[in-house]
Structures are given as C-alpha cells and as structure tokens.
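All protein chains but one are shown at their positions in the complex.
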Amino acid sequence: MSKARLETLSDGVFAIAITLLVLTISAPTDYRDLGAQLIAKWPSLAAYVVSFFVVGVMWLNHHSVFANFARVDRPLYYLNLAVLLTVVLVPYPTGILGEALRRDQGTTVAALAYSGLMAVQSYCWAALWLYASAGRRLLGDSFPEAGRRPATLAFTSGTVLYTLTIGVAFVSAGACLVVHALLALYYAIDPLSRRAQPSE
Amino acid sequence: MSKARLETLSDGVFAIAITLLVLTISAPTDYRDLGAQLIAKWPSLAAYVVSFFVVGVMWLNHHSVFANFARVDRPLYYLNLAVLLTVVLVPYPTGILGEALRRDQGTTVAALAYSGLMAVQSYCWAALWLYASAGRRLLGDSFPEAGRRPATLAFTSGTVLYTLTIGVAFVSAGACLVVHALLALYYAIDPLSRRAQPSE
Amino acid sequence: MSKARLETLSDGVFAIAITLLVLTISAPTDYRDLGAQLIAKWPSLAAYVVSFFVVGVMWLNHHSVFANFARVDRPLYYLNLAVLLTVVLVPYPTGILGEALRRDQGTTVAALAYSGLMAVQSYCWAALWLYASAGRRLLGDSFPEAGRRPATLAFTSGTVLYTLTIGVAFVSAGACLVVHALLALYYAIDPLSRRAQPSE
Partner (left out) sequence: MSKARLETLSDGVFAIAITLLVLTISAPTDYRDLGAQLIAKWPSLAAYVVSFFVVGVMWLNHHSVFANFARVDRPLYYLNLAVLLTVVLVPYPTGILGEALRRDQGTTVAALAYSGLMAVQSYCWAALWLYASAGRRLLGDSFPEAGRRPATLAFTSGTVLYTLTIGVAFVSAGACLVVHALLALYYAIDPLSRRAQPSE
C-alpha cells in the first residue's frame, strides 16, 4: 500500500467533490426576471462558499495529517475511505440547505442534515487519527511525541464541537451555516492543530 | 506504454466515478415536508454507501494487482479500459436501485441491473488477470510463483460469486444489496486476495 | 512550460470526460415498467460503450504522441487545449445520439453532430502533430526520422476518414456508430500509428 497513491486518490476525491459543489446552485428557470431569480439564490451561493471553505480546510488538514504518517496500512485505507465517503456527500446537504433557505421551507431539517454530516465526518476523522496515532502506530519519527496529545485533543474536541452544531441547527439554519464557517476558520488558523504538523 | 501513467488514469477514473455517486441521491422536491422526504431516501443512501465501499475496495485491489506487474502493454491497456468502463457505469444502477427501493417499484429489475453490472465487472477483472498472469506475461519477479494459482482462483471464483448475485436479485433487492456489501467486505479482508500482493 | 504537468492536466481531462459519459444515459422515469424502460435504452448504452472506447483509444494515442516530444511550448499548449475542448464535448453528442436512436427521431441530425465533432477533433489532432513535427520542432531524438512521414500520413488520413463519417451519418445513424467503433478499433491496433511510437 503506497502512501503516495493513497494521497493521490484522496486529492482526486477532494478536488472533484469541491468542484461538484457548483452543481448545488440550481439553474434559473425564468429568464425574463433573471436578476431577481439570481439574487434570490444568495443562500445557495452562501452555502456554496461555506462548503467550499470547509472542504478546502479539510483538505489542508488531510495533507497535514498524512505528512506525519511514515506509512499507511489497510485499516487506515478504509478509515480514510470513510472520511472520503463523507466528503463526497457534502454537496448533497449543501444544495438542500441553500434551497431550503431560499424557499424558507424545511430549513431546520436541512441544517440538521448539514450538521449531521459534518458530525459524522468529525467522528471519521477522530477514528482515523486515533487508529494511526495510538502507540504511534503509523506516525513518522519527525512527529514529536509532545504533539500527539494536543492533536488527539483537537480531533476529539472536534467531534464534540460538530455534534453541538446539530443543536444550533434547531435554533436557526442561517446561524448554523455561520457556525460551520467559523469552525472552518478556527481549524484554518488554530495553532493547536498546526502544532500537529511537521515544520513547513 | 508507461505503467505509472496508466495507474494515474485509472486512479482518476476511480476517484471521479466514486465521487459521482453523490449524484445518485436525487434532490428532494417538496421542502415543506423535507424531513419525511429525506428519511424516505434511506435506500438511496444505503445504495450509495455500498457502491462507495465496492468501488473503494476495487480500487485497492486494482492497486494491489498493478503493483505486481513489471510492465504493461496494449492488450492490458484495453482490458483495463474494459474494467474502467464498468466502474464508470456503477453510479447508474446504484441510482436506479436506490430509487426502486424507495418507490418499491421495479426492485427486481433494478437489482438485476446492479448484479449484472457487477458480474460483467468480475469477468473483466478475471480476463485482465488471466491475460497478465498467464506464463507470468506481465508479472514482476517479486510476485511469487506460489501466489499465482490462489490469485487466479480468487479472480475466477469471483466471476462465479458475482454471477450468483444475479440469482439473489430475483429473491430480494434489499438482500442483493447486502450480499454485495458482504462480498466487498470479503474482498476487503480476504487473506487469499492479499496473498497476491507484494509485502506492504 | 513543463511537459509532465501538461500531460497531467490532459490525463485529468481525459479521465473526467470519459467518466462523465455515464451521465449520457438518462435515468428511467417509470419504475413500474423498469425492465422495458432499461431495455429500450440499449442505444444509449451502445453509444456510451463506443464513446468510451473512442476516448480511451484517443487517450492512448495522446500518450504515444507526447512520449515523442522532447519539450512543449505555448502554441502546443493551445493546440492541445483545442484537442481537449473537443474531448470534453464528446458526452454531449453521445447522449443525443443514444436518445435519438431510442426515440427513432432526429437520428440523422444526431449522427451528424457526432461525426461532426469527431471530424473537428481529427483536424485538431492533425494541426497538433503538424505543428510539433514540422522541422522536428518538438520531436525528441529517440523518434526516428523515417517514422515522421508515415505518422503525418496517419494523422492527415484521419481527417479524411472522419470527414467521410459525416457522409455515413446521412445514410444511417446506427451504421455511423458502428463506423466510429471500427475506426477506433483501427487506431487501436493499426501498426502504422504504432510505428510513430517509441519502443514500449
């Protein structure tokens, strides 16, 4: 099992999933009033931007995490496949959330679907990290032992945070989208998660 | 004919085919009753998960098989193209099977289409392996002669197993989906097929 | 301008275009009579198989041609872009041809669109080859001078052959599809075009 080829497959899936997000913005149907139709689609555009950012940050973290692995094995391949399964699904609730916000119908259910998928995703990530880092199973020598505990904390706290977004979905679908953007921002700049990376 | 570039093309096709599976879950139409609509789509989600797993396992086996090849030639390229042709088709019966199960209409035909494609896929795989391994045509030195017979047995028995799933389709579409998940699980962990791989 | 990165982009486009072909087979609408509906779609499946084979052969020829280039430059990049533009379009007439044959309506127009695209594609290929090979502009030393003339003949005769398929479209759409399959088969096994390749 080559680590390089696994990273290549993952990169391919990330690149395609992020690109398929464009299909989540439904085509206009009435061209006589195109301006109003397009403006009304701003929730779809917002959901597109948030999901693009979320997947982009996740790809970077995927890169950071795998840079610390000295090798990969079959169980890691399947745990990674579970992560990818949730990444590929992202366009689905993204499209629904944007459309529900536009129609102002079913927003709570749509936000629940979005948060639910993100929560499952965080569980898959935590499982992947716990498997790979336990007893330094797949970690390379360049990864400092002191960084293992904070990284594990980051991944497990992620499962809690994303589970809590399910609660936010009940409050407001718009707030839910904002929270997911903020969480992605946190993971984009958080020094804790960066500590888990090799020096750049 | 470069083996690396053939693997890259194949990886690309696998990555795209697995990602297009998200399109097999049809978008909801009625947002006033979104929750019930999404819950009713669970067969589509189940079909998505099974097909994602099936293609993921197949990609890993593709990787394992090609790792044993010292070189590739034109006939292998076309046999691989036949395998990819069936991989690319996977989203089609996946979408139909999920939708048929949801509607509880045409389930037998849908399961037949799904099993039929998987059977054709197993024939393509067997042809690819038989061509490449006969007289060790394309096998590298690192592949032990003792591993050739069990690997050939695994590929040919696969054609029998997948042909039998056509019979399962007549019994029950749901059972058919479960059987395909179990078969993928078998190929994911089966020590026989792993014996055909170079040491990791 | 790196040749490796140009080949990677091209491989990506080929892989995605070939995978998007699955979208050319329209989903069934009536699940109560699913069997009859799927059987009636056989022209779409036939068009899918032919186009998959055509693009697969073309990808192999792309690989062979670029293996002879010592370097690439800007004009070649844009000629290659023109080839890719036609490759990406392939799913469009493929879907139309399959659907026209199923409905038995508009078959001549559909076959004309299919043949027309293939003809334009052959012109782009010929332009790319003539540009790259004239005065051995981009050819590497490993490409024998004796192979240049037959290769040029193969590419220019291709423009004639594919232009003639436009005539076949007027006769019969089904025959047109068969002719394209045969032409792809010819380019898949033709020793002349293989002479233009470096030893495998």
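Per-chain residue numbering starts at 1, and chain names A, B and C are given in the order in which the chains are listed.
In the analysis below, a contact is a pair of C-beta atoms (placed from the backbone, for glycine too) under 8 Å apart; a residue touches a chain by one contact, two chains touch by 3 or more.
For clarity, every value in this text was computed on a predicted model and none was experimentally measured.
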{"item": "Neighbouring shown chains of the undisplayed chain, as defined at the top", "value": "A, C"}
{"item": "Residue touching the undisplayed chain, where the options are A:Ile16, A:Ala119, A:Ala154 or A:Cys176", "value": "A:Ile16"}
{"item": "Omitted-chain contact residue, chosen from C:Leu20, C:Leu34, C:Leu139 or C:Ala154", "value": "C:Leu20"}
{"item": "Full-complex contact with the absent chain, from C:Ala110, C:Leu128 or C:Ala154", "value": "C:Ala110"}
{"item": "Hidden partner interface residues of chain C, rising order", "value": "1-2, 5, 8-9, 12-13, 16-17, 20, 23, 71, 73-74, 77-78, 81, 84-85, 88-89, 91-92, 95-96, 99-100, 103, 105-106, 109-110, 113"}
{"item": "Contact set of chain A toward the excluded chain (per top definition)", "value": "7-8, 11-12, 14-16, 18-23, 25, 27-28, 31-35, 38, 48-49, 52-53, 56, 59-60, 63, 67, 188, 200"}
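One rule holds in what follows: only the chains that are shown with their structure count from here on.
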{"item": "Gap in Å, rounded to a whole number, between the CA centres of chain C and chain B", "value": "26"}
{"item": "Centre-of-Cα separation between chain C and chain A, whole angstrom", "value": "37"}
{"item": "Interface hub residues of chain B, defined as touching at least two other chains", "value": "8, 12, 16, 20, 23"}
